[in-house]
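All protein chains but one are shown at their positions in the complex.
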Amino acid sequence: MQQYSVSIDDIRSRCRIMSDGLDSSVLRDKLLEYLREDIGFGDITTNSVVPSDLVAEAVITLKSDGVVAGIRESIYIFELASVEIIEHVYDGAVAHKGQIVMKVKGPARSILTVERTVLNLLMRMGGIATLTRKMVDEARSINHAIKIACTRKTTPGFRLFEKRAVELGGGDTHRLRLDDAVLIKSNHISAAGGIKEAVERAKSSTSFTKKIEVEVTSIDEALDAAKCGIDILMLDNMSPNEVEQAVSSLSEMDLRNRLMIEISGGVTPENLKSYAAAGVDIISMGMLTHSVKALDINLRITKTWIST
Amino acid sequence: MQQYSVSIDDIRSRCRIMSDGLDSSVLRDKLLEYLREDIGFGDITTNSVVPSDLVAEAVITLKSDGVVAGIRESIYIFELASVEIIEHVYDGAVAHKGQIVMKVKGPARSILTVERTVLNLLMRMGGIATLTRKMVDEARSINHAIKIACTRKTTPGFRLFEKRAVELGGGDTHRLRLDDAVLIKSNHISAAGGIKEAVERAKSSTSFTKKIEVEVTSIDEALDAAKCGIDILMLDNMSPNEVEQAVSSLSEMDLRNRLMIEISGGVTPENLKSYAAAGVDIISMGMLTHSVKALDINLRITKTWIST
Amino acid sequence: MQQYSVSIDDIRSRCRIMSDGLDSSVLRDKLLEYLREDIGFGDITTNSVVPSDLVAEAVITLKSDGVVAGIRESIYIFELASVEIIEHVYDGAVAHKGQIVMKVKGPARSILTVERTVLNLLMRMGGIATLTRKMVDEARSINHAIKIACTRKTTPGFRLFEKRAVELGGGDTHRLRLDDAVLIKSNHISAAGGIKEAVERAKSSTSFTKKIEVEVTSIDEALDAAKCGIDILMLDNMSPNEVEQAVSSLSEMDLRNRLMIEISGGVTPENLKSYAAAGVDIISMGMLTHSVKALDINLRITKTWIST
Amino acid sequence: MQQYSVSIDDIRSRCRIMSDGLDSSVLRDKLLEYLREDIGFGDITTNSVVPSDLVAEAVITLKSDGVVAGIRESIYIFELASVEIIEHVYDGAVAHKGQIVMKVKGPARSILTVERTVLNLLMRMGGIATLTRKMVDEARSINHAIKIACTRKTTPGFRLFEKRAVELGGGDTHRLRLDDAVLIKSNHISAAGGIKEAVERAKSSTSFTKKIEVEVTSIDEALDAAKCGIDILMLDNMSPNEVEQAVSSLSEMDLRNRLMIEISGGVTPENLKSYAAAGVDIISMGMLTHSVKALDINLRITKTWIST
Amino acid sequence: MQQYSVSIDDIRSRCRIMSDGLDSSVLRDKLLEYLREDIGFGDITTNSVVPSDLVAEAVITLKSDGVVAGIRESIYIFELASVEIIEHVYDGAVAHKGQIVMKVKGPARSILTVERTVLNLLMRMGGIATLTRKMVDEARSINHAIKIACTRKTTPGFRLFEKRAVELGGGDTHRLRLDDAVLIKSNHISAAGGIKEAVERAKSSTSFTKKIEVEVTSIDEALDAAKCGIDILMLDNMSPNEVEQAVSSLSEMDLRNRLMIEISGGVTPENLKSYAAAGVDIISMGMLTHSVKALDINLRITKTWIST
Partner (left out) sequence: MQQYSVSIDDIRSRCRIMSDGLDSSVLRDKLLEYLREDIGFGDITTNSVVPSDLVAEAVITLKSDGVVAGIRESIYIFELASVEIIEHVYDGAVAHKGQIVMKVKGPARSILTVERTVLNLLMRMGGIATLTRKMVDEARSINHAIKIACTRKTTPGFRLFEKRAVELGGGDTHRLRLDDAVLIKSNHISAAGGIKEAVERAKSSTSFTKKIEVEVTSIDEALDAAKCGIDILMLDNMSPNEVEQAVSSLSEMDLRNRLMIEISGGVTPENLKSYAAAGVDIISMGMLTHSVKALDINLRITKTWIST
């Protein structure tokens, strides 16, 4: 099997945040929870209708073009179900309509029982990875160093998989949880009585190992925040034009190089390129995870025989 | 606060499948899991920047028209966080852009810490309820007794909430898990060696308390299945025209009244009405849960003061 | 090893409700919980007295005639304890006093540590399967199509195993949980204001995938309920004679063939045959799970040696 | 409400092993697990048929004489379900057929949803407590200081409640788990190469805080074991006559007073008194937990009204 | 009650990393786990010997000078046990030998049952907070802006509480988990083939929200690392003299101000001041959590009476 325009090594290097190692105990727990959610006490249809000694071969096929994600999870589930993987593309592969992304062999009962959970993972994660890659490719056609990040607007209980799908599409995961980094927003600033006060409090009360980011909505605020010695500046809901002006004001004050600049709010597929041209480091988009069309994928049994 | 076109009592009566009673222990576990997924060891921004004695009032507002869902869950979360509910619309209410759907008061830290989880629930569940109601209203304008059902194509770990959102939009939840009812599909039929054999196995191996549904793709199969004494017949991927013919063939054979007929596969918002006119009982649509645009909703702090 | 009067294939076909597949993760959790309940921090006797390199062979023997159940669970536990299964009869086998139902080999410490949990499972499940088979055989000697079902009067925390034992004895599991089917009893009817009202509410508020059963105590109620288009009718606490009259009244009204009829309440081993002769589909008996004599079974170490 | 022949204070003093204090977190977890096992995603019948604002009063009544057990658990469950306790007898009370043991008031839905779990607890625990008290009373009519103990032959997952029921009937709980005390049986003795060797190993490898008991099957073994300085001697499967001889041999050797003597194996309600007369301290009986007839108990709604 | 040299507000501001808000569900789970670890099925001594209606007042007293920590946890536990808090000092208070740090009132059984868990928390956390404050005070007498940090050398299962004790003593918690920040050590550098390669990989594969720290053992490595644009530089196992030279070399290259410098390895109470004088930002010490003498604290019942 082959992949396309994006090399696997490239994909892999981007996917190391969530290791494939020990924390697979977390992965295992989550996938078992998902299986139980669908299976309950058992697939009563399959168990009553399909002979226990029937073996099947099955293929999973894309029904539209897209970036594949959820292969790691599908392999894990099939192995839990004693189904053997014959071949598969890698997570992050760009695949086309009609392409087989996974071929498996095992007890027909097992394949049918886990089918829905596997497809739900591949369809949702694939949808997110596909949209992310599209956004990344467009933005990088303008600014090859720019990062596209997702937000915390994820489906409750499924965040780790949505974040991983963003990674597989070439995006940045941003904060996984509220304890990952300090991000001071307008409500925090007004509660603290000003940007300077808020940043000082954050510096004195959180560990030195955490980055501090501040969200601002005007150029003046941007300069104020940058002077406080923060790590990341978020320009919220500004037009591409305003963003450009903010960046150049920061450069003039010699503040640009000491921090990263993130754009957030109001970014759409339509205006993405204008923002990408505005000289910032990161663009974050909530829609990458909250309003995605699932990738169309199905599973088909291609052969069955009685095990001997 | 007011609701619109759909009366609350009507909504309530449709929402009883998942009780508000004892199984709230399940609800509590899920919501705590969702909070922990987002909060981790704590909201380090809020805890370092916002004074612990600051009290806030906040409103949650729709930014587009839609059916509200997730209110029960939001109330539960706010109460876990010691935030008081001042007023709220009911789950299932049809609300308009700009409408306040919830007003709360409590420690500013608590409100900011749970904000994202609450909004993620309201946005996703609201998106599903809104789409469902639209489909229900359209289909019932043609056939007032028809049911619109969702499928098991849900987000792993979040199914119960997506199914509830479908209910709140006026839809039918269909099977929550594989053990809810027997649904014999083509893979099962070929494994068993025929429709009759499959149904017989299902009848002899599952409890008499379970319904038996069979999926068919032609009129001949439909007649075969109906003769086996099943409870529900699913016509899969047939055109509205074929469906109509199938229904009339069943009527001629005096088989129509002994079973429910469900349509599945290929139903879109565009062709929904044609299917609704074809004389069936249920139309199921995967897109109700797998490809939904989130309802746009935000939370704004309207007032803060120091508690005394 | 041999089994008796009931063929294994027959048994297997009846036991498919709870699959042997993926949901073994549920099985595993339950059995580990049971082991921990008995073992705590360790079998301090065995661990201090029995050498760690002592290997033993042991046999499990019936001390009275009965239907064997709990073999699947015992195999699972022994495997968790690194004990090898040499031979075993199948679940559902009818075995006689003195028959060896399982022979195992492994570390003496492991065998002794899990002995009690294994025997508790075999004894209780065997007791239930034995009683169920007796009732099934008696009832079917009168009406070969009748089903014997158990109820929800099970031991808290052990229901799945008791239901499985009923299956292994040839019985029907009835509802596993309250969400399995609608069963409207007298309290529900009086709360709703009548049979018709209750059935209508159930139909409009639960998914079309669920069966609706109504419990009645008189012939008039039976007719009322049957007219509502329900799936199952439960005749509660009626004499065999009344049952017969109810069935014939239903037949006269052409309502008999559209529903299943279940008898419940007051059925004892003594009057079982009279009920079986009354023309109904199912007889349910609470005693199958709530008042059962354990099957007498023991484990004996037959040989020990030092592993080399 | 009244109790009978056994005073509550007497009962209470016997029931302190499992505290009513902090470990109620364990109790809570177990009872929630039991509720979920029965309720699943919700009582779909009650939730669709019974109005949410209907309030009910209900009584729980004995349908045969017996010792009441499970009241603490029932109170806990009703409180979880927001049902108020109006009156109740105490755990351990001896009650008669027709006596109301608990009267409650609360949402009709809640009462109906938890009904089965409450009754399953009361019926099983009551059956065990009733049988235990009968055995205790009979044995003490011969030897007022004798203890009746249960064994580890309990239902998996339900042991703590069965042990508590034995306590409420006036019995001794014996070991809750294998780590509670050392109990050296014949398999252990032969593995160690003799009684003396086994006891020495146990003494050197377990904490001094644990008692050591040895099971023997002859008078010679009894003397051997007693000479090793053990805490408890178990005479297994001896006739009352042999037991008497063993006790007198021990007395002659001045070994009787340094240990407790327990009888086990082959004790039945029929021969219990003969054993009680044989001069031992404890008689243990497996049947107290493994082959018990449930106490017949029902719940009846006595009044309903709409809450205002 | 009073506190000493450190004001409570000062302490509070430093303790916000782990919020007192929603994540108390995590706190609750941990404390319940600790209680169960000690209590098991119940405090059989207290439950059998102490009357259930005995009420007691008790005081918790320091038996040596120290910084108090674990008050929040103790309050939580006492409240779980229905014990009322009469007065208490705040976490982080500097208290003297003989000082009462907490006074409580409640059921004597509850106080005695939780006593050991409460004291274990106060003794261990107090020991850590006391040592940390001593180190902080000494280091700040030389360099008032310096931070003292702990490491991940904590007791398995108890890390969150040890980290919090460090905070209460005025220290920095450093990384709570391996996913908190990138810290490249010598094994990582040699695996990557050099400092530059390692830093580049980290930058391209982890989210921009994470800080990057590099551990070096020589001045040359320090300069190499600083040139890579990292956030924190760790000087490992260097003498105070070498540290000073490293700092001045970095200043000469204009690299000092763009990063934080942390000292680690070989820091002892004896040489702490020399390191503090060397111009760095953070000193981390493993011994703060891995080799601490518990603070001596006891609980005494001062009064008992029968509740009426």
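Quick notes
Lettered A, B, C, D and E in written order, each chain numbered from 1.
What we mean here is this: a residue touches a chain if its C-beta (ideal position, glycine included) is under 8 Å from a C-beta of that chain, and two chains touch if they have at least 3 such contacts.
Just so it is clear, the model here is predicted, and its values are computed rather than measured.
Although it is left out of the displayed model, the omitted chain contacts the following shown chains in the full complex: A, C, D, E. Interface note for the absent chain: among E:Lys30, E:Lys103 or E:Lys273, the touching residue is E:Lys30. Residue-wise, the contact with the chain that is not shown comes from E:Arg124, picked out of E:Arg72, E:Arg124 or E:Lys147. Touch with the chain that is not drawn comes from one residue among E:Leu27, E:Ile60, E:Ala93 or E:Leu112, which is E:Leu112. Remark: the residues of chain C touching the chain excluded from display are 32, 35-36, 39-44, 46-48, 52, 80-81, 107, 109-110, 113-114.
Taking the complete complex into account, residues 12, 16-23, 25-26, 160, 176 of chain A touch the chain not shown. Counting the whole complex, the residues of chain D in touch with the unshown chain are 13-17, 147, 149, 172-176, 179-181, 201, 204-211, 213, 231-232, 258, 260, 262, 281-282.
The working rule: only the chains that are shown with their structure count from here on.
Identification of common neighbours of chain B and chain E yields A, D. Because chain A and chain E carry the same sequence, their contact can be compared by residue number, and over half of the numbers here are used by both. Chain A and chain B, compared by their mean Cα positions, are separated by 25 Å.
Centroids of chain B and chain D (each the mean of its C-alpha atoms) stand 46 Å apart. Chain centres here are Cα means. That of chain B falls 34 Å from that of chain C. Counting partner chains per residue, chain A has residues 39-44, 46-48, 113, 176, 179-181, 201, 204-206, 210 touching two or more of them.
If the chains shown are joined wherever they touch, the resulting network has some other arrangement, not a path, ring, star or complete graph.
Of all possible chain pairs, those that touch are A-B, A-C, A-E, B-C, B-D, B-E, C-D, D-E.
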